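Partial view: only certain chains, each at its native spot in the assembly.
Just so it is clear, A, B and C label the chains in written order, and each chain counts residues from 1 on its own.
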Amino acid sequence: MSETPLVEMTGIDKAFSGNQVLTKVAFNVKKGEVHALMGENGAGKSTLVKILTGIHPRDKGQIKINGEEVSFTNPKQAEAKGIVVIHQELNIIPHLTVTQNMFLGKEITYGKTGILNHKKMKAETVKNLHALGVSNIDPDDLAGDLSVGKQQMIEIARALATNAELIIMDEPTAALTDREIESLFKVVNALRTEGVSFVYISHRMEEIFELCDRITVLRDGQFIGTEKIVETSLEEIVKMMVGRELGERFPSRDHNIGETIFEVTNLSSKEGLFRNISFGVRKGEVLGVAGLMGAGRTEVMETIFGYRKKESGTVTLNGKLLNTKQPSNLIKAGIGFITEDRKTKGLVLGSTIRENIALTNLSTVSTNGVISKSKEKSLVNELIKQLKVRTTGSEQEVKSLSGGNQQKVVIAKWLGIEPKVLILDEPTRGVDIGAKKEIYSIINELTKNGVAVIMISSELPEVLGVSDRIMVLHEGKITAFLDRDEANQENIMMAATGGSKA
Amino acid sequence: STEAPGSDDSDDTSEGSGDSDVKIGLSVSTLNNPFFVTLRDGAEAAAKEAGYEIVVSDAQDDPSTQLSDIEDLLQQDIDVLLVNPVDSDAIVSAVELANDAGVPVITVDRSAAGGEIVTHIASDNVAGGEMAGEFIAEKLGNEGNIVELEGIPGASATRERGEGFHNIVDAIDGIEVVANQTANFDRSEGLTVMENIIQSTDGINAVFAHNDEMALGALEALDAQGLLEDVIVVGFDATDDAVAAVDEGRLDATIAQQPALIGEYAVDAAGKVVSGETVEEFIPVELELVSQ
Amino acid sequence: MKRFITNNISIIGPFIGLILFSIILGVLSDSFFTVDNILNLLRQISINALIAFGMTFVILTAGIDLSVGSILALGSALTAGLLTSGMDPLLAVFIGLIIGLVLGAVNGLVITKGKVAPFIATLATMTIYRGATLVFTDGRPITGLSDSFTFEMIGKGYVFGIPFPVLLMLVIFGILFFVLRKTVFGRQVYAIGGNEEAAILSGIKADRVKIWVYSLTGMLSVLAGIILTSRLNSAQPTAGTSFELDAIAAVVIGGTSLAGGKGRIVGTLIGALIIGVIDNGLNLLNVSSFYQQIVKGGIILLAVLLDRRQSK
């Protein structure tokens, strides 16, 4: 079939300040197909998208849309040609309402007056969200008050609402739980039958095979190949991405678990986001925490860590009561917290990798207040190596790292403190399959050395694959504890949606 | 030591320019006030007349700026320094610097509390304040309520003019200062503050403003309320605006310090000093009450 | 109801503050709650309010404009110059406003095209414009303006017993309120302040919007200056000195966040009223000028603390 593809990119080169990011990349999307774009963190997926939509200028190469050569200089032009993007970084404006965000830059006005038609926009917003099966978002809520997941749904709804010919989704599901993903896929499939094309970027293998028609793989900014999904297999794709066999997805967990060292009792939130949370974690155990978006998992952990105010409840480590007034206390006690939202809470984006990693380890790399360059350097380089962070060196700004590598930096800064208890909130969000495995094995290593791990994850396969025990939250209440062997997708979802205790 | 190294030989720097003609440095406290602008103009005119070179700097009412200004002036091998101090005490160290550099110092309009001064040319603020007080007292027949519009709190003109004014009125039982508020020497504040005072106080018979700007602002406030006729308004400085207002009979009086004259005298004195003639250590510039 | 509160939370604090201070003053001075004094007070705040309205837009874009006072001075001086040269008052005023627009646009250009932080850019232009004013006026006030009824009207006139400057302030408030709440432009202002990157990705021409915002502020500053000139019958070279502080204070007291993206122009009006009430009250009570500053600063702090939730 030799019909001209909707989008055809050929020989695309791109370098950021000397650092070659894309070389001779070819990529094309046919009408009415869902085309997966895969590759490790830093492979250049987002960059390729940004070049297509004119956010970054390209160094070399050609872009054709419906056969005609184009070169956009700003995203508005791409949109005019029917191309919209859901960017990997959230582009929500916190102080604006859901409706206002939904119609940002394409407000509905009374004719050409420039006067806003609030009613119409609000109605449309509700309609668009319902189309995605989202009913628990009030169009008048401030977007900033919503959970990452809900914000992501808004962006998706916003993109789907435009009658675009091509919708590019850069890791849209990173912040979503199965329920939202399901409804998202429904909509995508519906639109596909109407002839809308999609570029779909994700690190979740299952999704690719469930949703996509073709797949293009990048590695280190090189074009590796384009395959028909039906003619390929997970192993083959992984091989294309990483360049080698990866073997088992989850490392085997076969070490003995000790007694309970970390205990949370009757914890309740001041903001009323959760009530009476009680659980314990044992030495060397991984406690998985599952739940739907907005269940309050993050809030529970942030409260334990002293970042949010608690109403009541206690937190103890080795029977010692911990003061949860401020994070520094818990860090001193040996508790680490890898936050869900790395950009706003995890990293100082403008600073170097070194400065970010050192931040949690200032006491160890300094003697009475004075930092020792050598100690700092060795610690940082040590961790960069251990986590295989893809970087030009410890002096690179984390801003310019790919999403996945940023996540590794966050993990690195917490491994530095050699925690007794480590809390991970969506630790593999936006992380490629190779890196995921590395993170799993890090978790394994930690537990082997007796660290107690709490891992929030919205990826059920991950929860099932890594946890020894699974705690499920629903609307701020614990609805189930499931042991590794009794747990499965069904009973977790049941509990997560508020169904009777499993 | 507290003496600048080589400060004693710093007059050697004048060797470079062997020309005989006189170079005068003039440090003015501020040029954001018409009074001192006129003073500067007077000085510049006189200098032009006599064929002297004159270098002017504006301290913007900040003693530390003035110190820097004078340090910089001394770098330019001036033959004599005319200083219009922002503050009498603060200026002393600047004067001492000049003394060390062997540059004769003449103070203008406001005196210096220390250092060697060849001569002082002024008509002082306290006397002016007293003059205003007497004028008002006389007009009121020693009976009535006065509003005092003060200058920038802490500024020397505010202090001295207020002091002089109070020397007179406080001594008279029949006269009461019913309100004294700052309008920061600013005309628009003179307007608003006066408006507010009118709201709260009845039976105002007279207004004394520490400068003409505020007086002219107050005029507008009184005018708007139709009070201008029965209220006596006295300003200070005799700026062109104020004198005009006096001629129109809107402003009752203003105290003229004749800034142009001060500037002129200063330059003449400077010329004398350079050519070795002796001068009186105080050259008064008579105050003048401008009224109809 | 809850929705109403959350929508208006940002201005409830300042509003309570305003009521509070007014009541206190009413008790302390019986001249406070007189019709005369209220009108007088409104006329006094009109100048600061007009500037603060513009400043609200600027701050909503996460910017700041320190040059408003200097623009006010330069604009009024030039307008006064035109008037003394015998030009028709309305034309002179119009030209004056255009000058303000241009001076503001210069700020906008330096900030957007020159990529200079607003604070430092307008700090520089503040000095430059002030210098230009002093040069133009030779440091002397410009007087002998046209005594045309029209020009007198602007500052001193009354319409149905309401001072003209007050009407002007209210009309412009109405317009700007509408612009911020109901127009695409207003929406873009909020978006830029909330997250400029995202706004640009949504196709908003941030630079252009910002330039307009600074131009608007320049124009409003000159308008305020013209009112002042008309009231004083003269243009002062030092007019407007440190007006920027009162304007910014009004905006922030009104609950608008200096981080941008969040705030209401109603709040600014209330903020301007609070400041006006303070100044007016201190005069009515004849508080010593030394203590005035302490009291004023204290009250401003209090007003903002009443509103702390916002400044988070």
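Here is the rule we use: a contact is a pair of C-beta atoms (placed from the backbone, for glycine too) under 8 Å apart; a residue touches a chain by one contact, two chains touch by 3 or more.
Predicted model, so just to flag it, every value in this text is computed and none were measured.
Asks: Using the labels shown, what formula gives the copy number of every chain type across the whole complex?
Replies: Putting it as a formula, the complex in this file is A x1, B x1, C x2.
As a convention for this text, only the chains that are shown with their structure count from here on.
Asks: Starting from the mean Cα coordinates of chain A and chain C, work out the distance between those two points in Å.
Replies: 44
Asks: Between chain A and chain B, what distance separates the C-alpha centroids? Give it in angstrom.
Replies: Centre separation, chain A to chain B: 70 Å.
Asks: Could you please state the distance in Å, as a whole number, between where the Cα atoms of chain B are centred and where those of chain C are centred?
Replies: 33
Asks: For chain A, write out the residues touching at least two other chains, lowest number first.
Replies: Not one residue in chain A touches at least two other chains.
Asks: Can you list the chain C residues in contact with two or more other chains?
Replies: none
Asks: Help me check something: in the complex, which residues belonging to chain B touch chain C?
Replies: Those in contact with chain C are residues 31-34, 37, 150, 153, 179-182, 186-188, 191-193, 195-197, 199-200, 213, 216-217, 220, 224, 239-241, 244.
Asks: Given the complex with chain A, which residues does chain C contribute to the contact?
Replies: Spelled out, the residues of chain C in touch with chain A are 3, 182-185, 187, 190-191, 193-195, 197-204, 261-262.
Asks: Residue numbers of chain A touching chain C in their complex, please.
Replies: 55, 74-76, 79, 87, 91-96, 100, 104-107, 109, 114-116, 118, 140
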